[in-house]
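The complex appears here minus one protein chain, its other protein chains still in place.
We call the chains A, B and C, going by the order they appear; numbering starts again at 1 in every chain.
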Amino acid sequence: MHFGLSEEQELLQETFRGFAQAEFPPQRLREVFDAGEGHDPGLWKGLAEMGLTGLVVPEAHGGAGLEILELALCCEVAGATGIPGALLEHSLACLAIDACGDPSQRERWLPGLATGDVIGTLALAEPDAECETADPWDPDGWQTRTSNGTVSGFKQYVPHLDHAGLVVVGLADGGLAVVEPSESDAASVRVEPQDGIDRTRPISKLRLQGAAAQPLPNATAESTRRILDAGLVGLAADAFGAATRLIQLSADYAKDRKQFGQPIAQFQAVKHQIARMGTEIEPTRALLWYAAHALDRGLEDAGRHAAMTKAHVTAKSVEVARDAVELHGGLGFTWECDVQLWFKRAMFDRSFLGTPEVHRERIATLAGW
Amino acid sequence: MHFGLSEEQELLQETFRGFAQAEFPPQRLREVFDAGEGHDPGLWKGLAEMGLTGLVVPEAHGGAGLEILELALCCEVAGATGIPGALLEHSLACLAIDACGDPSQRERWLPGLATGDVIGTLALAEPDAECETADPWDPDGWQTRTSNGTVSGFKQYVPHLDHAGLVVVGLADGGLAVVEPSESDAASVRVEPQDGIDRTRPISKLRLQGAAAQPLPNATAESTRRILDAGLVGLAADAFGAATRLIQLSADYAKDRKQFGQPIAQFQAVKHQIARMGTEIEPTRALLWYAAHALDRGLEDAGRHAAMTKAHVTAKSVEVARDAVELHGGLGFTWECDVQLWFKRAMFDRSFLGTPEVHRERIATLAGW
Amino acid sequence: MDLQYNQEEEQFRAEVRAFLAGWPLRGEEASLPIAEQETLFRSQAIERGYVYRDIPREYGGGGQEPDVLKDHIVRAEFGRAGAPGSSFLQGPAMLAPTLMEFGSEAQRRRFVPPTLREEIRWCQGYSEPGSGSDLASLQCSAALEGDDESGEWVINGQKIWTSNAQNSHWLFGLFRTETDAPKHKGISYLLVPLDQPGVEVRPLKQMTGGLDFNEVFFDDARTGADCIVGERGQGWQVSRATLKHERNLIANPNLMRDHFDAVVDLARTTLRNGRPAILDPGIRQRLSEIECYVRTNETSNLRQLSAAARGEELKCMLPMMMNKLYSTDTMQRLMEIAYELVGADGLLAPSEADLAGYAKGEGPTGWVEQWMFSLGPAIAGGATNIQLNIIGERGYGLPRDQRPTR
Partner (left out) sequence: MDLQYNQEEEQFRAEVRAFLAGWPLRGEEASLPIAEQETLFRSQAIERGYVYRDIPREYGGGGQEPDVLKDHIVRAEFGRAGAPGSSFLQGPAMLAPTLMEFGSEAQRRRFVPPTLREEIRWCQGYSEPGSGSDLASLQCSAALEGDDESGEWVINGQKIWTSNAQNSHWLFGLFRTETDAPKHKGISYLLVPLDQPGVEVRPLKQMTGGLDFNEVFFDDARTGADCIVGERGQGWQVSRATLKHERNLIANPNLMRDHFDAVVDLARTTLRNGRPAILDPGIRQRLSEIECYVRTNETSNLRQLSAAARGEELKCMLPMMMNKLYSTDTMQRLMEIAYELVGADGLLAPSEADLAGYAKGEGPTGWVEQWMFSLGPAIAGGATNIQLNIIGERGYGLPRDQRPTR
């Protein structure tokens, strides 16, 4: 029995963290954030060189053959360092093709995804779903349909669409299909940018009208649910990283900022607020590890744990983010202050793939309550 | 326009407070609490001499002819000083007979109630109501019925029954009847003491089997609702008084108790907790006044305001009570510490006549939500 | 308790309503630019004594006896009619009362009338980057060159969080003039023209994307020796009077009620578990609890108003101290629900329209903006921890913080 990381897993985090800190200091992050592009070619190339673009791709297809736990560990580092890019969405696309594609599809797409030459993403949520669900990521509400090698439907909140060469699209029965946008099919694949809250992770609407598409033959409602669950754990890990960074920023600021002749950290109200922020977040590291591990091993409660982890860690991270703003005083409320970068990262993690409220109801349902 | 108390109303509070503090110091309170009697003949006599037993009885029947606002002001003092006794229940019985009795009934009962020679109370809540309401004080759930001058039914949470000479009983249609328990009808009026949380306000079950009873002819579901609403405001006022006392006890203790070489009030965490306790409670004084005034003037939103006041003030008072225990450290958790006297008073006020949750749902329904 | 207005007050209300029948303007006047229409109507309202009521006529005000209830009636009726009454701008709302209390006769005559006419627009220069909750540690300096009459103050340093500085002509604020005095006693209250080479205003973008605040840099900026309000070293006391006005603005109960009603509407039109969220028992519990806070805030404000009208403020010092904390906490609770109800649209950034002025959230991104912005008041005008200190120390007589220097 070992509830903890292997040396390789710790090394993976250290290596990635070292790279991100060295290659992508806060100043570069700020530039990407202000530009609103959400993609940095040099950074992506670096991730590819470290093998992170192929993290969950089997070794047979040129990837590292690692699992959702390693993906979550990398998401934590991405959240903590605040780096932009499609790491999570890209990896979920890899997982989808690996799990649901036929051998020729895997052979066709996975190597390019593994090297990072092709960026993958997912188009799942639909606006104005006819069914009365409040969760646009619930496959039961999807209306997108395939016909004769084409797909038609209307998606929103699609991340990183501008740079993606491969889009995994969710279908009405919970199945999946792959669309490879190209300039030639501008009429059948229409992209409408949305003004997203996290400028390092831009989102778009995607209108598909008879776009060329290849269904993934092994995709079912259950397999799609598993991809979504991996996404939930990845988002929670990202939010965990963001929250730890916000706590550290707050502690550093409180030690540095002086009022009434002493660091504000000396005031019990400030010290206790930071301690409470930490206490809401730090213990959830184990919840995250367990949730990822449960998905990797296909444990019976894996889906419910994914929902618990997403609901809890992202909700608490947004609470921590608000506390961090308040602790930074007026400065925390400004665009210039770095707090907003992680604040908005936490906001994205909270809302993407379903809010905490949606997943708490799911937790209750899955428990048979 | 004057949103505030008259000089007479302020004087009423001051006089009552002065009496209660002088005649009923904490040590006497402790004796009554430990005995679990909930009635002190000397105290009751003093209340009668000040005219408080006849506070809401019309002057024509020997009372002071005052209103629910004055009743609420007295309940606040009772809550703050912690005195035992049936002041609120007795006054509600007076209100019920005055509002719903015929002239001969008023003439028969009100003078004795006004002088305090007879103590009145109410038997409303029923156990195991067949309808699926969670609120035993909701008249829709009552099953008690009258027949040929007798009443049969099963009531619980009846306060001060041991000393009451007159009981106003709630009926199945929301009507009311009066029972005057005497030793001769022990078979038809059976009292089973319950072990109540607030030992200054003992409660009992009451089993009526063909007990002699006089229906109050003008009692309707609406008039009974108004008696209940007056009770809600009285309980909220009592809880407000209890909370202010708990805050004062906490502030005094924090100034007095030394740890680490200084009064614990010097620690920001303690100081801020007391400030937050105060901030939850003090502003609600105006909510209380408004709710009582709205009942007195029959304003359209009076019922909803009574529910708001009861739900909010009693819930916040229990929160304050828990904070007060914590601020007193281990001492606060002991039977010896006076904090428990007001803690349990707040618990009673919170649960009697319906919990905050019940009344919050009612607030929503009355708003048409 | 008597919530009826008496005959004189009802008579007054009827007069105000009759006057307000003239808004919006009609005929030719209705074709003027809206700002001119407002100026025109407001000047008529001043003439009638409804607006800037307490300020004497010779200074451009309404010239009426102080009367809190009549003020309240005017505010309520102007609000109902959407008519331009007393401005919430910092000049009329904060500086003018301060000058009436502490200014010299010359200052009142020079500044108050054009301030009320909004011909001089003002911003407030209190906070500095290093001086937030510990405002008295401010370092922005003013040195007197020449004598008290014909000399000039030479100003160096920086202010921050100055709302509307980009649209203002002058700044009122606090500057360190007595370098050797203890920190609270070395501060003076000065009036400084912004249109001069030594002053630079830079907008400060908020994390919501809005541009409500500025930084103001002083580099040998100058103002007249006669532009000091009160004596040298008395700026701290003068500013406390101004801050009092700001706190009252923050605790405006009508604004909170409007927001509450809007969130209830949002809950009616948003689905949760397949039904309107307003039918969700959990949402109902929370909205009911929040309305109790809202209603407490309303009734407590009415109580304080009534006490003020009778000169009995001492009877409600405790709830007065608590107004700001109470209302900011309540707004945050309310906005948490709004942000939840917005659901997946919480992924969207506030739009330009959401960021314009103090608009209520309309559409999901408006609510996201409101939710983020609801943090602001907890920070501005004295942070929560400062409020808690005040309540603990002045309200409950608890000891002051241990500090290394005093």
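In this section, a contact is a pair of C-beta atoms (placed from the backbone, for glycine too) under 8 Å apart; a residue touches a chain by one contact, two chains touch by 3 or more.
The shown structure was predicted, so the numbers you read here are calculated from the model rather than taken from an experiment.
Engineer: Given that one chain is not shown, what are the shown chains it touches?
Structural biologist: Taken over the complete structure, the missing chain's partners among displayed chains are A, B, C.
Engineer: Among B:I203, B:A237 or B:I274, which one touches the chain that has been omitted from the display?
Structural biologist: Counting the whole complex, the residue in contact with the absent chain is B:I203.
Engineer: State which residues belonging to subunit B touch the missing partner chain.
Structural biologist: On the side of subunit B, residues 125, 132-137, 157, 194-199, 203, 258-262, 267, 269-270, 322, 325-326, 329-337, 339-340, 343-344, 347-348, 350-352, 354-355, 357-358, 361 touch the unshown chain.
Engineer: If the hidden chain were put back, which residues of subunit A would touch it?
Structural biologist: Touching the missing chain: residues 1-6, 69, 247, 251, 254-255, 262-263, 265-266, 268, 271-272, 274-276, 278-279, 282-287, 289-290, 292-293, 296-297, 305, 308-309, 311-312, 315, 357, 359-361, 363-364, 367, 369.
Engineer: List the subunit C residues touching the unshown chain?
Structural biologist: Considering the whole complex, subunit C reaches the absent chain at 272-273, 280-286, 401-404.
Convention: only the chains that are shown with their structure count from here on.
Engineer: Please identify which chain has its centre, taken as the mean of its CA atoms, farthest from the centre of subunit B.
Structural biologist: Taking each chain's C-alpha mean as its centre, the farthest from subunit B is A.
Engineer: Counting C-beta pairs in contact, which two chains come out on top?
Structural biologist: B-C
Engineer: Starting from the mean Cα coordinates of subunit A and subunit C, work out the distance between those two points in Å.
Structural biologist: From the centre of subunit A to the centre of subunit C is 41 Å.
Engineer: Two or more other chains touching the same residue: where does that happen in subunit C?
Structural biologist: As it turns out, subunit C has residues touching two or more other chains at 385, 388, 401.
Engineer: Do you know which subunit A residues sit against two or more other chains?
Structural biologist: 267, 269
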